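First comes the structure, then the notes that go with it.
Here the complex is missing a single protein chain, while all its other protein chains stay put.
Now for chain A:
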Amino acid sequence: MTPSLESGRSFPLATQSRPGRLSARTCALVRQRARSPSSSVSLSRALVSGAVRGTMNIAKQVAGGALRFRAYATAAYVPPASLEGMQRARPPPSKPKPESPSFYTGRANYFDQLLALEKAAKQTRTALQELQILPLPRFAQQNLPPLRGVWKNKEDLAELLEVGLNTSRYRRFIGQLNQLNEYRRLAEVAGHMELAGRIQRVLDMFERENKDAILAQGKRKPVKFDEFGRSYTIGRRKESTARVWVIKAKEAASSSTAAAGQGEAQPPQDAPAVGIPGFTRGPLSMAPTPIKVPTTNILVNNIPLVEYFPHLSDRERIVRPFRIAGLLGAYNVFALVRGGGSTGQSGALALGIAKALAAHVPEVEPLLRKAKMLKRDPRMVERKKTGRAKSRKAYTWVKR
């Protein structure tokens, strides 16, 4: 049976020997929190405080009894039976009870939270042991997916806990979070998604808002399309950057839909509609429709490609992704390039176009990848070194 962290019912409070001694308030809180599992902190706090209060009640009773018995020498002895009906002159002073058992630590919030986390970890450990996930054999340990916690920094955590944090307290807290995170990973890998989810809900509070962005750093992000179906990609080569917008060419789209709609061949306007002589019926008797070939228009910094790149090699480099993908005429390109020279700019543009084509038509991605068009050319200009004329060129060797 999976012990639930927030049910509150089957939660054994090991410190309490007398059941039913939980204060009514705590019980109500527990039941409420069990229904709405959002604020695990207060729940954990409630659970923890309930447990602690139980111990305190017992301790108090024992202490109270001891105090009564250990009377001061000056006080007269009064048998207990006589005291039962006695009415005092004034009611005994009611000492306000601290809300949290760790009040006298001075950092109640912090310790409450920490203890709640420790408790949660302990319970999870028990659960995982019952499910025989812990302890893991070595090969499983080695093959677990990588774990990375993106926790709040010290300042943010201090703000959340409303308590000052120094490094050692922060590290202790983070240590507990990491431990819980590891258990969550185990549960996830083992397939116990419910348990993993509940642990995650406890951890969510302490994670950064931009956790997804940080975890996605260094990974390939999917190319986004805007409302007009344009992709936006960036390509880089040497010192140049190209920002490329690629949109499907209108003619191709319209001609394909038109063909689908009409279905039948229409005779051209200027030439008479004659098919192949000798055929009176069938498709060969009709004149072929003149196909409107769509073309790819490329604008670089709002200048046509041929004007911006006078060298043929640059232009061929830019059109190569289209040739390899077989998408000549299917898409139009608008690009802004900046930095570097003609070779760098053309290489950057080619990479941007290749990425865009791979986004528009995922089937061509393996082709472009095989052709190394999706790889950012890492070659950069090598620096000049001291003692050398250029990066590699040495000064003339003199014998003496």
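Annotations
The rule is simple: a residue touches a chain if its C-beta (ideal position, glycine included) is under 8 Å from a C-beta of that chain, and two chains touch if they have at least 3 such contacts; residues count from 1.
The definition used in the following text is that contacts and distances are computed from a predicted model.
Of "Aminotransferase TAT2", "Sorting nexin-7-like", "Small ribosomal subunit protein mS29" or "Glucosamine-6-phosphate isomerase", only "Small ribosomal subunit protein mS29" is the UniProt protein name of the chain excluded from the display. Summary of contacts with the chain left out: across A:Gly197, A:Gly326, A:Gly341 or A:Pro366, the touching residue is A:Gly326.
Contact with the chain not shown here comes from a single listed residue; of A:Glu99, A:Glu194 or A:Glu316, that residue is A:Glu316. Within the complete assembly, A:Val293 is the residue of A:Met193, A:Val293 or A:Ala389 that touches the hidden chain. Mapped onto chain A, the footprint of the missing chain covers residues 270-271, 293, 295-298, 304-307, 312, 315-316, 318-319, 322-323, 326, 328-329.
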